[in-house]
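Complex shown without one protein chain; remaining protein chains in place.
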Amino acid sequence: MALAVVALVRTRVLFAVVVLSGVYSFLMGVVLFALDAVDVAMTEAAVGAGVSTVLLLGALSLCRAREARPAARPWVPLVVAIGTGLLLVYGTLGLPLPSDPHAPVHTHVVPRYLEQGPAEAGIPNIVAAVLASYRGFDTLGEVTVVFTAGIGVIALLRRKAKEER
Amino acid sequence: MNQFGALSYAITVFLMVAGLYIVIARNNLIKTLVGLSIFQTAVYLLYIAPAKLPGGTAPVISAEFDAYSSPLPHVLILTAIVVGVATMALGLAIVVRIYEAYGTIEEDEILNRDREAR
Amino acid sequence: MSDDLILRVVTKILIPFIVLFALYVQFHGEYGPGGGFQAGVVAAAAFVLYGLVNGLDALRRVAPESVVETMVGAGVLLYIAVGLAGIVLGGHYLDYSVLGGAPVDGQHRGIFWVELGVGITVSGVMLKVFYLFAGRRA
Partner (left out) sequence: MTLSAHFPVLQVVVPLVSAPLAVLARRATAAYAIVMFASWIAFGLAIALTMQVRSEGVVSYPIGNWPPPWGIEYRIDALSSFVLLLVSAVAAVVLPYCRRSIEHEVPREQHYLFYSMFALCLAGLLGIAATGDAFNAFVFIEISALASYVLIALGRDRKALVASYQYLILGTIGATFFVIGIGMLYLMTGTLNLADMSERLAATSDLRPVLTAAAFITVGMSLKLALFPLHQWLPNAYTYAPSAVSAFIAATGTKVSIYVLMRFYFSVFGAGLVFELAVGEVLLVLSLAAMFIASAIAVVQSDFKKLLAYSSVAQVGYITLGLSLESVSGLTASIVHLVNHGMTKAGLFMLVGGAVLVTGGSGMDRLAGLRRTMPLTSFGIVLGGLGLIGIPGTAGFISKWQLVLAAMERQEWWLVFAIVASSLLAVAYVWRFVEVAYFREPSNPADRRREAPATMLVPAVMVIAASIYFGLDSSLTLGGAATAADFLLGTSR
């Protein structure tokens, strides 16, 4: 996965960028699957490797396929990016380590979902139960985001370019 | 198991830095969007990795298991993925329109063309 | 693209299965992984495949653009309406427990309709976006 990203940073052929990002998403899906996040893995594979790649290819076929030349001053962004990374490292040092069953992620809110979920929401897939019922309003928001993007794309692309001033 | 944890955070941070770097440094509009999606994807790991329990399984309740990975981060990230792809679709639509209006998808060329037009 | 006989036959066989799989993911999400979003993506993929093989015009006959645009809005509307039904029946917004006799039945019903709303909007948006990107080239 890391290799795919490094290659991605370096290559300038946009087609390769798109393919690599598809590969990367697929690998990410595998990792997520290994982390027991089945629903997420399935979605990431379908969306990241599938939908995004198709979208990117579609856009690419409408535009020019090569990046012109490397940016003139790559140092500023590098410093910003690494600075962000260092801040994140500092923060993660204090986080409970993954796989600690006593971490707040596993103890505070979640037990009720796992223990009462099947009885309260009536379905065994807890991810679906939380998604659609406990945090159903988030999902309404999510659908609205999809709707917004859809309507936005319609508004942007339905008009032909010639009508542009 | 601790090494696993540290490793997962290390990968998260690396991906995040790489994605952010692409976003800020790159001139090409499409590549910037790809970088943005890598940056967002890294966040998924930040949420999901700590949700796993060793010996646990996916949170679909059945009689055979008693340890499950935490479902809430999964739900959040499902939403985040959808938001990410929605942003990507919208971004690409804008890029297509920019290409039609300017004939290029390089940011500095676009700025040049605007300057010439003035 | 549409001249290849093998391609046409294979897709013709494949598409019903993809649609079937989408329906499975849509309505089985309560028990296994999956749900409205994934189902919407898969269902849209079936139509996109049809469009790729048989051409955009053929796809327009199967799934007219205006219908697709209606789907985009209808799904969200369905979701919001399920929420409002909770209020009308005396509960809170998005409270499914009041939708059926026993709270669990109501939950089932609520989740079913909500996921359906998600599926409709997602497949509608995917298909519409495909139309727009593909139609742009002409």
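Letters are used for the chains, namely A, B and C, taken in the order the chains are written, and counting of residues starts over at 1 for each.
One rule holds for everything that comes next: contacts are C-beta pairs under 8 Å (C-beta built on N, C-alpha and C of every residue); 3 or more make two chains touch, one makes a residue touch a chain.
The structure presented is a predicted model; accordingly, all values stated were derived computationally and were not measured.
Although one chain is omitted from the display, it touches the following shown chains in the full assembly: A, B, C. For the chain left out of this panel, the touching residue among C:10, C:58, C:84 or C:102 is C:84. Within the complete assembly, residues 16, 20, 23, 29, 32-33, 36, 39-40, 43, 46-47, 50, 72-73, 76, 79-80, 83, 86-87, 90-91, 94-95, 97-98, 101-102, 110, 114 of chain B touch the chain that is not shown.
Against the chain not shown here, chain C presents residues 69-70, 72-74, 76-77, 80, 83-84, 86-87, 90-97. Summarising the interface, chain A meets the missing chain with residues 87-88, 90-96, 103-110, 112-113, 133-138, 141-142, 144-145, 147-149, 151-152, 154-156, 158-159, 163-165.
Just so it is clear, only the chains that are shown with their structure count from here on.
Comparing chain C-alpha centroids with the centroid of the full set of protein C-alpha atoms picks out A as the closest.
Centroid distances from chain B, each centroid being the mean of CA atoms, peak for C.
Work out the mean CA point of chain A and of chain C, and you get 21 Å between them. Chain B and chain C have centres, each the mean of its CA atoms, that are 24 Å apart. Taking each chain's centre as the average of its CA atoms, chain A and chain B sit 4 Å apart. In chain C, the residues touching two or more other chains are 31-33, 37, 129, 132-133, 136.
Each of the following residues of chain B touches two or more other chains: 58, 60, 78, 82, 89, 93, 96. Within the complex formed with chain C, the residues of chain B that make contact are 58, 60, 78, 82, 89, 93, 96.
By the touch criterion stated above, chain C contacts chain A in their complex at residues 29-35, 37-38, 41-42, 45, 48, 69, 72-73, 75-76, 79-80, 83, 93-94, 96, 103-105, 107-108, 110-111, 114-115, 117-118, 121-122, 124-126, 128-130, 132-134, 136-137. Only residues 1-2, 4-6, 8-9, 11-22, 24-28, 30-31, 33-34, 37-38, 41, 44-45, 48-54, 56-62, 67-79, 81-90, 92-97, 99-101, 104-106, 109 of chain B touch chain A when the two sit together in their complex.
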